[in-house]
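Every protein chain of the complex appears in place save one, which is left out.
Labels for the chains are A, B, C, D, E and F, by order of writing; each one numbers its residues from 1.
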Amino acid sequence: MLLDALTTLLLLAGAVFFFAGTLGLLRFPDVYTRLHALAKADNLGLGCVLAGLALQADSLAVALKLLAIWPLALIASAAVGYSIARRAERLGVVPWQEQDQ
Amino acid sequence: MNLILDPLAWLILLPLLWATLAFVATDRYGPRLAIAGLVGQLLCAAMLAQDVASHGSIGHLAGGWAEPLGIRLFADGLSAVMLLLTQGVALALVLYARSYFSQATPPAFWTLTGFLIAGMNALFLSGDLFNLYVTLELVGLAAVGLVAAGGGAAQIAAALRYLLATLVGSGAYLFGVALIYGSYGTVSASLLGQLINAEAPIAVWLAAGLMLTGLLLKTALFPFHFWLPPAHGGAPAPVSALLSALVVKASFYLFLRLWLGPFAALTEAQPWLAQLPAALGASAILWGSWQAIRADRLKVLIAYSTVAQIGYLFLIFPLFGTGALALQAGILQVTAHGLAKAAMFIAAGTLIKVSGSERVLGVAGAAVHLPVTLFAFALAGVSLMGLPPSGGFLAKWLLIDAALDQGHEWIAGIAIAGGLLAGIYVFRVLRLAFRVTIADDEAAPLRPAAVLEWTALALAAASILLGLFAMPLINLLAGVTR
Amino acid sequence: MKRFVRWLSILALTVLAGALLLAISSLPPAPVKLAGEVAANLAVSGVSHPVTAVLLNFRGYDTFLEVAVLIIALLGMLAAGLPPPPPTGSRNAMLPTLARLAVPLMVLAAVYLLWAGAFRPGGAFQAAAVLAAAAVLLHLAEIQGPWPDNARGPRLAIAGGFLLFLAIAAALLVNGGLLRYPPEQAGLNIVLIESGLSVSLAVNLAAFFLLRAPKS
Amino acid sequence: MIVSFLRRGTLFALLWLIASEGNPAAWPLAVAGIAGATVASLWLLPAKVLPPISPAGLARFLIWFIRQSLAGGVQVALLAVQPRLALRPALIELPLTVPPGLPRLLFTAALSLMPGTLGVRLQGDTLLVHVLDRQQPLQAEELAERVAGVFGGAR
Amino acid sequence: MSSGLIFAATGCLLFVLGLGGVLLLKALLRRILAFNLMGSGAFLVLVGLAQRDGTPDPVPQAMVLTGIVVAVAATALALTLARRWQALTGREDIGRVGDAGSRRRSKQRERRKAPR
Amino acid sequence: MNLNELLPLAVIASSLVPALLIFTLPEESVRLRTALNLFAAITKIILVGALLIGVRGGEDYAFRHTVLPGMDLVFKVDALALLFVSLSAVLWLFTTLYAIGYLEHAPNRSRFFGFFSLCVTATMGIAMAGNLFTFFIFYELLTLATFPLVVHRGTPQAMRGGTIYLAYTLVGGALLLAGIVWLHHLAGHTEFVQGGLGNALHGINPTILQAVFLLLIAGVGVKAAIVPLHGWLPQAMVAPAPVSALLHAVAVVKAGAFGVVRIVYEIYGIEFVQTLGVLLPLAVIAAITILWGSLRALFQDDLKKRLAYSTISQVSYIVLGVALFGPLGTIGGLVHLVHQGIMKITLFFCAGNFAETLGIHKVSEMDGAGRRMPLTTLAFSIGALGMMGAPLTAGAVSKAWLSDGAAAAGMDWAIWVLTASSLLNAAYFLPILYRAWFRPAPDSWPHEEIAARGWRETAWLLLLPPLFTATATIGVGIFADAAFSPLAWAQLIARREYVSLGQ
Partner (left out) sequence: MNFTSAELALAVALFLLVNLGAALWRAARGPTPADRMLAALLFGSTGTGILVLLAFAGGSPALVDVALTLALLAAISGIAFAQRAWLGKVEEDDAA
């Protein structure tokens, strides 16, 4: 029961962070800031979801497998985010400044 | 029968084998592999035709699983004819190509050719709609690769256009297969032939429409022909020959199979449907011929001739009455055009190679310098015009006969008019060849290798002789059930 | 005129969409049900997952030809002319370390997917995709250089897996059909084929990325 | 060599066990996979190149990192839902103290997942960092220390 | 409406959308993506219709896996050709061709745009 | 395969095989090519001789090969076939001899003689065809084989002539094909049967049968140069003289006329044609062609063009004879098939000699040619007189039978047409003879090639053929009643064709 409640909480939190990430992606002004949104909010959301589901797992192995996805996703995300940022910088994309508004 | 020597299976395995080996081997071994493989395949096709002639149709359960779970391969007279044509023409073209590309072979030419032939053979032998999709892609992508060979901007553009067309065609076909599977739970052509009736749900009608239209696109029937002239006219001559003589026939074959097989109940329930391909075919004959008459490059002229000649194939669809005339006419046209067009394209390749000009005008004086090649071109032209004695003539004769039989006189008229139009574009080239050129006084151009001239002549002669010895082919078709 | 054709096409497509939706919504149940047949024959298929059984046994012939399709696509690239080698000096400093760390894991994941194919979706193609990704990563990290178009190794690897498949298909003709496995050897045959294919397909996929024209 | 082979082999075997959920079927394939991964690992990352890893340091790092990551996520979420964007971004040159290779990779990756910072380009011994709020203090110092902790305190 | 039917309906829409894309879009990359959409539509219909009564059918699932590989192959070839085309001419579309006259014109255009 | 099947094939092969061999011969192998040509021509004559004896004795020679279900390639050697076969075989020999002389030192002779032999092959096939299907095959082959000969010189005029020739003959072929398939569809087969298809045609809508008849006659009418389908013939005179001989006497126009005979007698049947009401229109068209050709010939200064219009006129004598209901007209038409060939080939040989030796191409250049080239001019005169129907010549025999036929058929107007035509013939031939024999020679000839040396007015290979055919022109006139004469043979055919009518 407690596990179910915790799962519910984590899944909902995950949904919220994913939503925030999407919102950031849509609202933030340039590729760098959008990268911030994805790299942080989405990954946190994924972590919440994985944790929530791991709580429901039938076996330890399954739970560990779910939890193992997270670091992999994080490393992947960091690497891709870095590569994109680097590409943007090399393409000459100038970071947005607040006075641009 | 020795199972491991099953010619049906080896018709698929052999080309895949030599194509893969040619991929690993250097260009030095490619032609040898191709020739050896094709000789073997020709034997297999002959054995298969022999078996079909004596036993009717022959089945082969891939994986040993019966339909509907497994894929059933089968060969009847129709497949046998297509297989014989394919191996025969391909062998001649490979012999030609070996000499034609003696300086520099386009990358991957031999291996792509092998895969292309494997795909066609697999297509001719498949009785499973989804498996047929895979074979269609096999053929389509290999053909696109061959068109791209050379890698110039014109080739890449032609290949891309061809690719998009062929992908849309097979995409529509695949979607139709999905609808069919959803409707009946099977993709076995023979089972579907029993399951589909005139009261079939709309989904099946839509599926049939999508699949057949997709195949029309792949066959380049007017107005879906737009991709063909650049692809066939821009590729190296042996490739053009392969594509025009064989590849478009593969999707036509499938169209015909579907029409007479799984979708027969639908097309018989709504006879007016058959007028659509025929009307497009008639337009193809007129438009293709007109464009061929106008073309200023020799190979584009020949490519448009293919557009026109494909039109004949579709005139037969309203004519499937009780008799076998229409089918005989269609398959004779496939065979005769296959032989003649291959001959014409490689003859043109030799003419262009020697004259150095891609233009139709480059042919001037060829009657003096390249009599054998020109003769091959002329014989091929005879078949295309439907003049006797040639396979093209018999096809036209049967077509007109069938048209009169079924009361579609307009089709007879179109067939005759098409022959005259073909006469215009063929003789446009031939009469130029007799024109005396100033080059007569200069040193005659170098004679090309004999094999370049004689392969063309052999193919052209075969298309002529077909007009006298068509009975074996007709007898093979006798066992084809609708 | 052009716009007219455009709008006409859009109209036709809309009609098509409507007709399709209408058609599938009123579709009666299918008369043939293959799921039962698959289940009934699963025991002798050599694998326990029905999709894998269909892919490599019941319709293994499809898969056989599908491999050829992938090779052909690569051949098309060779025919069209290979792209030039990538410019050097735009090195991503994070990649070498990442690659050294990730590639062994990817190898493990690939074999795992191959292994899992017998029980669940997965198999040679997925394994090949992961292996190919590993090769690409090594290449991007400049640990693995581009393959010249005449490189024998990749060609041998690509051909090898397919030829193994072909050899098994041909040898099984003795049983009366292409790829007709004897039930007791089906599992072994499938593992052999899949292992060969995963390498072959992996190299094939990676080649789209790694095959480059020699530097001029 | 043999030791590291066994060590990494064990690690991969553990991973296999987790992934396969302990299913022992077709074990030869499993052995092949583990061996393959181990060989690849030793080829790509020879034992002598790989700095020693302190399990305790790793654990401490992970706990700290999860907290930071949570904070980062919350910060971005708050920024995203605010009616008016309160961003004051900038590009900052950050001198690096962690050694190149695995530590530097870990540093850069973690920095990108922490509040307000995103690695943009590693060049020489500096990292170009994009920050969401140029007034917010960077936690680079602390991160560097904790990364160093993971690799046995070597700095 | 079963989930299978929803899949199938989505598949129909994707297919038509993709078809429209290939036919009407200009940029090669978009047309290639649109072709993939067509394929995805077909796959969804294949799987969806077969399980519209709720029981999954492994046969179409296997067909879809085969179809995906074929689509991947086709996409790979299309992309390599498109990239080659772009490298040769700097253009991202190949335009549409008609017969004779218009073809000649478009060929001239191609030649003009080709790098010297 | 027995001898009776083999012999027709041998007749075909005796020119087909040499044709294919000649194509492969290098240009320089003059002697080998000449030997091959002559050997083939003589072989063919021997084979034809054997056939003549056999057919007269009532032997049946037929070869049948199934091409499509219900459709056979049939060679059948009947009396009618032999009439045409013998004519072509004999004239082929002379034309070959003439061509060897004519083309000495000319380029591309392998090609020329190859297609030449192919033409003869096609003609043999047309003559021996046992059904319309077979007839059509060789009819079209004839078109294809003659085209390279017409354009042989490769000059712009040759190209133009060739193109016009093609346009006419291909359209004609298409019409013929339409007619044949239609007929095949209606009657179930297209075999040539003595007396016509008979029952197979009864019960079919007469309008349709008339339409098919029109298609068939139009199809063969193009080659027979019936007005208004004659436009190609005057244009084709740009071809070398041996080719003109081939077109006008041996093969092409004859093939058309022969087709009319086959269609009228052995497809529809003369009686049925009469009841269909298409016989009279045919006769009228033939008459118009006769007059029109003669009239146009009158105004041509170009010698070969004048001869070409003359051919248009003369070939329709054959058609007219066919269209005269009754055996007498038939005999007249058939015998003219042969006689016209002999006479016209003489004229073309001579025209070629004038052109090659002295460069004379026009009637107005003919002054005094008779004294410079007496033998050629003599041969020409005999041919011309024959054409006019002078007594003791081949032409006299034909015209007599035709007139009798017209009278017997009660078509007296046709006699007037024949008379008018004869007058016109005289009007356009006599001035030529007058100029050649009685006008003084000019100081120099337009383009003298061979100088006069003793009695030899030109190369003997150019001289002998016209002399021989001129002799034949008189021979067949004088010995018209001999066994194996064309007239005797035509009577044999007419007897067999009219046997069903009990006449």
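A few comments on the model shown:
Methods note: contacts are C-beta pairs under 8 Å (C-beta built on N, C-alpha and C of every residue); 3 or more make two chains touch, one makes a residue touch a chain.
In this text the structure is predicted, and so the values were computed from the model without any measurement.
Residue positions on chain C in contact with the hidden chain: 86-87, 89-90, 92, 95, 106, 109, 112-113, 116, 119-122, 126, 129-130, 133, 136-137, 140, 209, in rising order. The chain not shown here touches chain A at positions 4-5, 7-8, 11-12, 14-15, 18-19, 21-22, 25-26, 31, 34-35, 38-39, 42-43, 45-46, 49-50, 53, 56, 62, 65-66, 69, 72-73, 76-77, 79-81, 83-88, 90-93.
Following the convention adopted for this analysis, only the chains that are shown with their structure count from here on.
By the document's definition of touch, common neighbours of chain D and chain E comprise C.
Chain centres computed from CA atoms place F at the largest separation from chain C.
Among the remaining chains, the Cα-based centre furthest from that of chain B is the centre of D. Chain A and chain F have CA centres that are 95 Å apart. Between chain A and chain D the centroid-to-centroid distance comes to 15 Å (mean Cα coordinates, whole Å). Distance from the chain B centre to the chain C centre is 29 Å, each centre being the mean of its Cα atoms.
Multi-chain contact residues of chain A (touching two or more other chains): 75, 79, 82, 86, 90. Chain E has residues 8, 15, 19, 23, 45, 49-50, 52, 57, 59, 63, 66, 70, 73-74, 77, 81, 84 in contact with two or more other chains.
Contacting chain pairs (ordered by label): A-C, A-D, B-C, B-E, B-F, C-D, C-E.
Every residue of chain A that touches chain C in the complex is listed here, in rising order: 72, 75, 79, 82-83, 86, 90. Residues of chain E that touch chain C in their complex: 5, 8-9, 12-13, 15-16, 19-20, 23-24, 45, 49-50, 52-53, 55-59, 61-63, 65-66, 69-70, 72-74, 76-77, 80-81, 83-84, 87. Of all residues in chain B, only 69, 130, 133-134, 137, 141, 144-145, 148, 151-154, 156-157, 159-161, 163-164, 167-168, 171-172, 174-175, 177-179, 181-183, 185, 226-227, 229-230, 287, 291, 294-295 touch chain E in the complex they form.
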